[in-house]
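Everything below concerns the one structure shown next.
As you look at this complex, bear in mind that one protein chain is not there, while each of the others sits in place.
Letters A, B and C mark the chains in the order given here, with residues in each chain numbered from 1 onward.
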Amino acid sequence: MFKIGLVGGTGYTGVELLRLLAMHPQAEPVVITSRGEAGMAVAEMFPNLRGFVDLRFSEPDLDQLTACDLVFFATPNGTAMQMTPELLAAGVRVVDLAADFRLKDPQVWQQWYGMEHACPELLEEAVYGLPEMNRAAIRQARLVANPGCYPTAVTLGFLPLLEAGLVDSASLIADAKSGVSGAGRKASVGSLLAECGESFKAYAAPGHRHLPEIRQNLAQLIGSPVGLTFVPHLLPMIRGIHATLYARLQREADVQQLFEQRYAGEYFVDVLPAGAHPETRSVRGVNQCRLAVHRPQQGDTLVVLSVIDNLVKGAAGQAIQNMNLMLGLDEKLGLESVALLP
Amino acid sequence: MFKIGLVGGTGYTGVELLRLLAMHPQAEPVVITSRGEAGMAVAEMFPNLRGFVDLRFSEPDLDQLTACDLVFFATPNGTAMQMTPELLAAGVRVVDLAADFRLKDPQVWQQWYGMEHACPELLEEAVYGLPEMNRAAIRQARLVANPGCYPTAVTLGFLPLLEAGLVDSASLIADAKSGVSGAGRKASVGSLLAECGESFKAYAAPGHRHLPEIRQNLAQLIGSPVGLTFVPHLLPMIRGIHATLYARLQREADVQQLFEQRYAGEYFVDVLPAGAHPETRSVRGVNQCRLAVHRPQQGDTLVVLSVIDNLVKGAAGQAIQNMNLMLGLDEKLGLESVALLP
Amino acid sequence: MFKIGLVGGTGYTGVELLRLLAMHPQAEPVVITSRGEAGMAVAEMFPNLRGFVDLRFSEPDLDQLTACDLVFFATPNGTAMQMTPELLAAGVRVVDLAADFRLKDPQVWQQWYGMEHACPELLEEAVYGLPEMNRAAIRQARLVANPGCYPTAVTLGFLPLLEAGLVDSASLIADAKSGVSGAGRKASVGSLLAECGESFKAYAAPGHRHLPEIRQNLAQLIGSPVGLTFVPHLLPMIRGIHATLYARLQREADVQQLFEQRYAGEYFVDVLPAGAHPETRSVRGVNQCRLAVHRPQQGDTLVVLSVIDNLVKGAAGQAIQNMNLMLGLDEKLGLESVALLP
Partner (left out) sequence: MFKIGLVGGTGYTGVELLRLLAMHPQAEPVVITSRGEAGMAVAEMFPNLRGFVDLRFSEPDLDQLTACDLVFFATPNGTAMQMTPELLAAGVRVVDLAADFRLKDPQVWQQWYGMEHACPELLEEAVYGLPEMNRAAIRQARLVANPGCYPTAVTLGFLPLLEAGLVDSASLIADAKSGVSGAGRKASVGSLLAECGESFKAYAAPGHRHLPEIRQNLAQLIGSPVGLTFVPHLLPMIRGIHATLYARLQREADVQQLFEQRYAGEYFVDVLPAGAHPETRSVRGVNQCRLAVHRPQQGDTLVVLSVIDNLVKGAAGQAIQNMNLMLGLDEKLGLESVALLP
């Protein structure tokens, strides 16, 4: 049984990691830290964990954390980079679910996250934890940057097209919609049910922090910069991301076959039959990305529909997938459940 | 007091027309037909109308309808075209809230609506009831085709850009999201709360009936065909449409100023300040379109955000606006209420 | 045109008062105070008010407020009691939408609200603003305590039964359910969409602040204390209260007729036909209480179903109703709109 530490367990990615770990046959959470809630039983804050998780939140303690095989950071941006060097030095593997190690360029990081990076020397070593792109490197990694939710949905949707050089990489459009759990479990007027229920809006159209991350991913796929317009929107629901992607076809190809072949061996990516429209609920609670590709009216604009659960394949589930790879376990371990529908 | 008839009053556009007419100072519903519900008190089906509407549904009766000044059709597609010629012959003005008279080309209509048009000779005369495009013609019209909900939101969003010749008309993209009331008040598994609540999906990506209508509008604005990709999505909420529009800028311009000037005299179109993101709830229950325009990262892709209430500016409210114009009344009469928020 | 002041306009009762005042023909808001948001345009915070309310939030200023005919307090509990004596002294009428003047006994108030009352001498003078109980007194009042949302729904439901002495007043049960806007527009984890969406729970079962207020109302109806169990619940929706009331019948009577007769002259209370079940949406946005009364299986337990919009008849609408009475206007002025359905 691998010993798992969790730094910052009071948010939605925290409770979701604990839910998944509670059902994982070979990994066990042994310490969960929270400065603000130290002493409180985890199951008091998250009643779904009653009977499954007996831990209490504790103050972060380096000795306890270095006794773990792997530590997850489910903290606000800027926290993991403070503690990670010591953990790595102690031989502990680290998966950061925040953004600290996602961008390779510390200048870009500073520009978008508004603070200086505390350990830029680790940015090169950190592996971007999208197994469908970087599986081999993740297996060897000490430090994994777990991808953002939007970047996961968008990158998996564009990936086959860009790898195949099939579309104009200068005019990509990602119109993405997220449930409100993506904003986290923090008191904020904008996330109140009475504010975002029964309503819909775009936000951060001028520029969202996931934009440079997506651009970095897509550029890696083709070896040069891409032109991308990314507009996120807030859905009046809890879980789920739907990315609607638009790209200009540059030459004829069987795109349905392309998607099916590219993801044939990927357990966590499901390409739907031609003509389908994935629903976010079809992945509720599970570590899966479901994709469909359309070519409306046989024109030159391709439309890719990509859905994930932002808290699972977009956060905690993908983190467990990365953990499995880093610990030499079966990648699917603990992640084979069925989505909750309806 | 003008006498108003309503053919087909059991759907959401029906109850919304009645709500608005109940508060209109110069128009009064005198007959509401429904074959299926003849005899039932309207307020029994729609309890919000108790105390405001005393009518009962009745079998359609030509004498009663020809005694009206104006008749609204809130019927399924294909019904209005059967009865309209007789009403016009009797001197009654007609506003069709369905699609029967929206497309100018009967071949295109037949292709998308799957039936032969019953009175193609009226298609040319019928005025497309988007006052912000066709106000003068609506004032003179005997027959108005009330626009679809998506076409209203999309057309008003693209209109200033296309009129000004500012963007590439060959690569327009409209990513549109609608509340489920757009599917109407009919028993259907796909519209159950348990099916579409807490979920989100695209639908009809290969081609939606509003596509030819939008194309016709946009082509009229520039005098030649446009290239448009239109993907509608279903929101887990009742009312509201949000269209996110993407267009390639072809030359420099102050687009904020362009939008403000174009709509300066339009009471029902509100251009938000630069940087804003309209919410659908800001127009809940009112006959308004709120717009914002963005140019992310100062690139060459413009993003227009357009929101309406699909049942008001997207249906019944616009129908009243058209009625006001056709009857020589103040265009705003009965339509000056404040949106319900939260 | 009467001049109206509004102290504390940044919450949901604030925006709702402004929505209703914007459509009121004889009252006009001239000052809206907010210490936290002074300087901000009201329509920037509440986009539904764009084009209808041009005011900005300002620091509370006694001179401005004493120039008003009437001042509404839409502030947290404990604020109105600080400023009310000065306003009354200046001849301004006051309607407090918070709880400061609802309870007659300052000891009870202190017990439930956790602070000493600042002007207990006004408690006797203050009129409890439920017009269906106290209309004549409200017409003469300088100071009106606008009822709580739960107390409005519960009191109107029990009123005919208690006035008629028909039920056992020692074993009343009120099982009440409220939309989340009742918790106000303040950042709080418990009111996040991701916390209270798609879920339901009771809260404050041991004792809620509205319990003594309801008890006081019901005791006033029969002239002696009542035994009441009151359990509030949180609904995963924005607006609406549904109170399900249980009472033991003590003698035979035609309760349907009793309800209809008691409320025959009350414009804002609508008794549904026998057998009906009122929906909260049937009063969405309007100043109405809809009631139905059942006697299941002809047993001795009566069930009363009572719905209101917590922000209208449960707060801002009732405040306008009280204002109309206090200013000698038609009680219905500005309050005759139709509920938004669907």
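Methods note: a residue touches a chain if its C-beta (ideal position, glycine included) is under 8 Å from a C-beta of that chain, and two chains touch if they have at least 3 such contacts.
What you see is a predicted model; the values in this text were computed from it and never measured.
Looking at the whole complex, which of A:131, A:160, A:285 or A:317 touches the chain that is not displayed?
Final answer for the missing-chain contact: A:285.
Among C:112, C:246 or C:267, choose the residue that contacts the chain missing from this document, as touch is defined above.
Of all options in C:112, C:246 or C:267, contact with the hidden chain holds for C:246.
Quickly run down the residues of chain C that touch the omitted chain.
Where chain C meets the chain not shown: residues 171, 173, 175, 177, 194-195, 197-203, 205-207, 211, 227, 229-231, 233, 235-240, 242, 244, 246, 248, 275, 277-281, 284, 294, 296-297, 299, 301, 303, 305, 307, 342.
Considering the entire assembly, which residues of chain A contact the chain that has been omitted?
So the residues of chain A touching the missing chain come out as 12, 15, 19, 22-23, 46-52, 181, 185, 197-198, 238-239, 270, 272, 278-279, 281-286, 290, 337-342.
What residue numbers in chain B mark contact with the hidden partner chain?
With respect to the unshown chain, the touching residues of chain B are 12, 179-181, 183, 185-189, 191-198, 236-238.
Basically, only the chains that are shown with their structure count from here on.
Residues touching two or more other chains, restricted to chain A: which are they?
194-195, 197-198, 236-238
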